[in-house]
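With one protein chain removed, the remaining protein chains of the complex are shown where they sit.
Chain lettering (A and B) follows the sequence in which the chains are written, and residue indices restart at 1 in each chain.
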Amino acid sequence: MFLINCPYCGEREQAEFSCGGEAHIVRPKNPPELTDDQWSEYLFMRKNIKGIQFERWNHSNGCRRWFNVARNTATDEILKIYNMGEKPPNISGDALDTPSGEPEIGSGNISTTYTKK
Amino acid sequence: MHKKPIKYSVFSLFKNALSYHENWQPVWRSPAPKTEYDAIIIGGGGHGLTTAYYLAKNHGLTKIAVVEKGWIGLGNTGRNTTIIRSNYLWDQSARLYDHALKLWEGMSQELNFNVMFSQRGVMNVAHNLHDVRELKRRWHANRLNDIDCEWLNTKQVKEFCPIINTSPNIRYPVLGATLQRRAGTARHDAVAWGYARGADAMGVDIIQNCEVTGINVQNGNVTGIETTKGRINSNRIGVVAAGHSSVIANMVGIRLPIESRPLQALVSEPVKPILDTVVMSNTIHAYVSQSDKGELVIGAGTDGYTSYTQRGGFNIVEDTIMAVVELFPLFSRMKMLRHWGGIVDICPDASPIISKTHIKGLYFNCGWGTGGFKATPGSGWVFAHTIANDQPHILNAPFNINRFSSGELVDEHGAAAVAH
Partner (left out) sequence: MYFDKKISFTFDGKKYSGYQGDTLASALIRNGIFFVGRSFKYHRPRGIISSGSEEPNAIVQLESGEITEPNVRATEIEIYAGLIATSQNNWPTLNFDFGSINDLLAPFFPAGFYYKTFMWPPKFWEKYEYFIRQAAGLGKSPTKDDPHKYEHFHYHCDVLVVGGGLSGLYAAKLSAKANLKVLLVEQNPELGGEHLHVAKDPSGLKFAVDDNHLSIGVGNSLEDEIKKLNNLKIIKNSTVFAYMQSNYLLACQKINQKSIRQVIWKIRAKKVVLATGSIERFLTFNNNDRPGIMLANSARKYLNYYRTNPGKKIVIFTNNDSAYQTAIDFLFKNIDVQAIIDVRKDSNGHLVKKAKHHGLKIYFNHAVINTKGRKKINKVTISEFDGKFNILIGKPKKLSCDLLCVSGGWTPTVHLFSQSRGKLIYRESDATFIPYKSFQKQISIGACNGTFGLDEIFEETLIKMTKLLDEFGKNIEEKSRKDVDKIFYDKMKHVWIVPSNKHFGKTKMFIDFQNDVTAKDIKLALKEGYKSIEHVKRYTTTGMATDQGKIGNINALGIISDLSGKPIHELGTTTFRLPYTPITFGAMAGRHVKEFFDVERTTPMHQWHVDNAAKFEDVGQWKRAWYYPKENEDMHQAVNREVKATRNGIGILDASTLGKIDIKGRDASEFLNRVYTNAWSNLEIGKCRYGLMLGDDGMVIDDGVTSRLGENNYVMTTTTGNAASVMSKLEDWLQTEWPELKVYLTSVTEQFATISINGPYSPQLMKKLCPANDFSKENFPHMSFQNIEIDSVHCRVMRISFTGEMCYEINAPSSYAKALWSKCFELGQEFNITPYGTEAMHVLRAEKGFIIVGQETDGSVTPIDLDMSWIVSKKKYDFIGKRALYRSDTIREDRKQLVGILTKDPSEVLEEGAQLVELKTSLPMPMVGHVTSSYYSPNLGRSFALALVKGGLKKKGNKLLAPMPDKTIEVEITDPVFIDPSNERLST
């Protein structure tokens, strides 16, 4: 259970929060004019990134405030917390070597290569 | 092609014992990839291997490759709680999962590999009036869909599973349960190995340690893949990458209605037989069975966020154990031996996507969430059909990706069915 630094309350356990999924998906201003496909894009389709993902979190068992989090989903490391309405930060974190590869540390997936000393 | 595999039997076991078991053959080869295939399956889990198997067996394709980032069967296939059942609410799901269940029933003989499918029954327990109503709805739907299902009242629950706590004075008493007797468990690893052996025998190349890094598309047609072992061409590519489906989809700019989340499970230390069926409770959230080795196999809920780390929060595990101790107070002094996590690909309606895409020759089979293991043979069967004919089998037609536009969801989640 990782810690999240709530911008309003400070560091708390993840269990106090709920994740609202991918951030920066704006509800369309003109729903009646959209096609079914376009509506479905907004409603259901997600990037579901492996690596650095911008997502919404809510301190649901605390102050109930929403905020944005930049988190590496390959390690669960939180890189930045920023307010609702702010633009996503420019973060160049540890990129994965291959799209579905594993980071050198922080991963729980089977890793078979170890450097020899 | 290589020589036919040795038939597994008690006789071949005796015979090989005489030569100290030194003459067994590899269950599957480890060939280098060819430059081109009739079809490539991305992902060597249970669903990928069954897809390759049925492509060869039912559709006569001969040049098939399964490419796997790591080793076969070590993703969700090797990490689940091995529950197999088909008592789904909606007609579409019930048909698909029951087709799979029928394949399970003949699997060991079909593969000549004992997958230890054990029809010890699955009980879904009701704890409040809402549960009773929903489970009875499912029971009646199952009955009329010709899927075996029974309703047990509290007394019958106790008779069927004597160690369950049916006291009316507990926090959430047991008010009844559905029972599917044909349901049960299987040896998860054996499914991957058995299908790998069967597919390999028909010439399927299983290529391990081969990660896909790109998908080549020309004029709206798929032409092949880039991998860590080089380019491999094919105009038919089936993606069965479970938790990593979105990662593959992102390579061709497709977005999926999927979130990849941690799902945790654990086993206890082994003990002599004490629990002879599978018990699932959606309300207090636990499912538990006992493996042939004697370990209690226990499932927990998903964590509520995207993660590829194969680890969730310990609070989820605690909640699950609380629920197990609530249902089975006698397990309080049992001990957790091993705990693990996997990555499950969850769709908004808790139903899978087995579908063509707007790119010709590119197919996705994903979104199985927490319940994919039970569907393994059926999933491969219909996906092979979809790839071979470039159109869905009647059983997976409803699981088209377009349902998210039209609204024709198969909402097993909303219907409060347990998806595990």
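Here is the rule we go by: contacts are C-beta pairs under 8 Å (C-beta built on N, C-alpha and C of every residue); 3 or more make two chains touch, one makes a residue touch a chain.
Predicted, not measured: the structure shown is a model, and the values here were computed from it.
Although it is not drawn here, the omitted chain touches the following shown chains in the complete assembly: A, B. Remark: the residues of subunit B touching the chain excluded from display are 8-10, 12-14, 17, 19-22, 24-30, 70-71, 73-74, 78, 91, 106, 108-109, 112-114, 116-120, 127-130, 132-141, 143-146, 163, 170-172, 187, 189-190, 193-194, 208, 268-274, 284, 290, 292-294, 309, 311, 313-314, 317-318, 321-326, 329-340, 348, 403, 405-409, 411, 413-416. Summarising the interface, subunit A meets the missing chain with residues 1-3, 13-14, 18, 20, 26-27, 31-32, 34, 36, 39, 43, 56, 58, 60, 64-66, 75-76, 84-85, 104-108, 110-117.
One rule holds for everything that comes next: only the chains that are shown with their structure count from here on.
Chain geometry summary: the mean Cα position of subunit A and that of subunit B are 27 Å apart.
Subunit B makes touch with subunit A in their complex at residues 69-71, 74, 211-213, 228, 241, 244, 246-248, 250-251, 255-260, 304-311, 313-315, 341, 348, 404-407. Interface residues of subunit A facing subunit B in the complex, by the touch rule stated above, are 1-2, 13-15, 18-19, 21, 36-37, 39-41, 43-50, 53, 55, 73-76, 98-101, 106-110, 112.
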